[in-house]
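Shown here: the complex without one of its protein chains, the others still in place.
Each chain gets a letter, A and B, in the order it is written, and its residues are counted from 1.
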Amino acid sequence: MKSGPGARRALLIRGATTIAVVGVLCWLPQQYGPTETTLYAEALFIAVAAMGLNLLTGYNGQVSIGHGAFFGLGAYATGILMLDHGWPFLATLPVAAVLAAVVGAAVGFPALRVKGLYLALITLGLAALFPALVNKFVKSTGGTSLVQLYRVRPKPPEWASSFAAAEDQWRYYVTLVVAGVLFALMVNLVRGRFGRALVAVREHEAAAETLGINLARVKVSAFAISALYAGVAGSLAALVRLQANAGQIEVFQQSIIFLVAVVIGGTATTLGPVVGAFVVVLLQDHTADLIKDEPTLSPALFGITLILLMYVLPDGLVGGCRRLFRRIRGRMHAGSATDSAPT
Amino acid sequence: MQLFLSQLMNGLGNGVIYASLALAIVLIYRTTGLLNFAQGEMALFSTYVTWKLVDDSEMGLPVAAAIGISMVIAFVGGALIERVVIRPVERSSPLVIVIVTIGMFLAINSIAQAIFGTDTKQLPSVFSDAAWVVGGVRVTAQTVGLVGVLAAECLLLWLLLQKTRVGLGLRAVASNPDSSRLVGIGTGNMLMLGWAISAALGALAGAMIVPMTPGLSAGSMQAVLIYAFAAAALGGFDSPLGAVVGGIIVGVAQALAIQYVDPLNDIELVVPFALIGGVLLFRPTGLFGRRVVERV
Partner (left out) sequence: MTLLSVTALAGGYGPVKVLHGLDFEVAHGEIVVILGANGAGKTTTLRALSGMIPSDGEIVFDGEDVTGRKPQVLARRGVAHVPQGRGTIDELTVEENLRVGAWTRRDSDVAADVDRWFEVFPHLADRRTQQAGSMSGGEQQMLAIARGLMSRPRLLLLDEPSLGLAPIITQELFAQLGDLNRELDTAMLIVEQNAGLALRLASRGYVLETGRIVAQGAATELEGNEDVRRAYLGL
């Protein structure tokens, strides 16, 4: 481990960055109107889902392209409880979380036998199946499977009126707090014993087993926790969008968006999924604006940007920055004779 | 019994369709070790080209000729995509390549809509709409034709892979790229060829699929792609024979489930994935696969 002035400086830089990022995130709704605020809230809940998927795919190496199903599960849990049973939003969050985690664990068990491509396929099946199940079994008010929450939307409380008088602001801050708590938990999780076990299993299952790691427990837990994050994200999405919906294409695209956010941000980094989520959401929004006359072309622009990003930064934005940072520091070290600490 | 047989025929008709796209997926997987998420959209684009060649008042080609031409275009397009889009990330992590094919998925779909319009098109079938009643079961020329085309496709693929020098090279590169380079095979050319053939197969599959659906639109291939993936997974990703058998099993099981298991109505998607789950629990490489697939 490092110590001394270098480490203290790194700690200072990290602390200052954290404060700056939190500051910016708190300030966004004060600066921007409802459209942008909702967009940033969207980035926040996608970041939550991406954090969960990163645990599974980035740290544990299990690829899922079906997390849209867990996301949808969370959204519907919240939607139905709020609309049909009159629950307040915050009370629905734990239900959505537990439900998604249980289903996630149930999917994680067969996943023990199946690896790589086949696992991706099974999860794809999940994404394809979920909308069919919803359309068959969910009959909300109005007879369709679309759950509209406009009538029961939460109002900002009195005490928050100084900073969140508008509903979109209040929804943003609720999302921000939940996302912040989940982020802190995730950082703790991956830096601890469990995180090391995840990586060991990803790198070499047999070797991990000889270290006394219970493969089944680690892999199923990773699935359950990542599903939990996706479920909470879905729940937040129902709050922000004021509806729960599950078209076949949407669930598939949602799953893809999570994966894209993870890879664009940088797999197996703590900050990557958050950065990736913001980039993806803003990119989609901007590419939609860019071509006014041809709205059909905006996904093309988004797709091509994705491909180009992968060319330039195959290890994601956070990975790329880290590489750049190391190179600069390496050069600085090489430049000064006094500061040539061994690496 | 008759009901059973006619459902069997329905299932076979669908299964052959899944199999034809699954073949394209398997071919790319065999030669490059990649799962191409844009496979369905590449087929979609080619099918739009076929439609244009048939529908355009100036060209107005017969369907069969149009399919032939669009297969050639797809062949060239597939090679170009490999060279231009895939080559720069060839050695990156599998996840990066997955994202690139997803990017292609989005791009091709939306470019197709921008070029050909968002309205639904009708593509006539290459087969006549004749039908016969055999032993009380209705057999359509459509189904017979599809089975025939798929059988011919399989035979040609088998001949190409097993009996030609190029086929030997394709299989060698798929199995061991390093050793293949050391014996002098231009691996890049082989990968390009794999993509080209796969794209051409996709063009053929698209032209077979669309006449059996309500029409050609942006979402035409997405549901079929999921079934095709299921078929490929069931049969084993590296086995063309497996793709065909897998496709037919998925199609037939689905048709029978809808007919006989009432609760499965509208959620017949359960069937292929329940099948995959079941098969993979006992054979992690699929029914006919040999390699344990670790890559994505």
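Methods note: a contact is a pair of C-beta atoms (placed from the backbone, for glycine too) under 8 Å apart; a residue touches a chain by one contact, two chains touch by 3 or more.
All figures in this text were calculated on a predicted structure; none of them were measured in a lab.
Within the entire complex, contacts from the absent chain reach the displayed chains B. Touching the missing chain, out of B:G135, B:G184, B:P214 or B:P263, is residue B:G184. Only one of B:L5, B:A65, B:A141 or B:A172 touches the absent chain when the whole complex is considered: B:A172.
Of the residues in chain B, those that touch the hidden partner chain are 168-169, 171-172, 174-176, 178-187, 290-291.
As a working rule, only the chains that are shown with their structure count from here on.
Measuring from the averaged C-alpha position of chain A to that of chain B gives a distance of 32 Å. Considering their complex, residues 35, 85, 88-89, 92-96, 98-100, 102-111, 113-114, 118, 219, 222-223, 226, 229-230, 233, 237, 265-267, 269-270, 272-273, 276-277, 280-281, 284, 286, 292-296 of chain B touch chain A.
Interface of chain A with chain B (complex): residues 57, 63, 110, 113-118, 120-122, 124-126, 128-129, 132-133, 135-136, 248-249, 252, 256, 259-260, 263-264, 267, 294, 296-300, 302-307, 310-311, 314.
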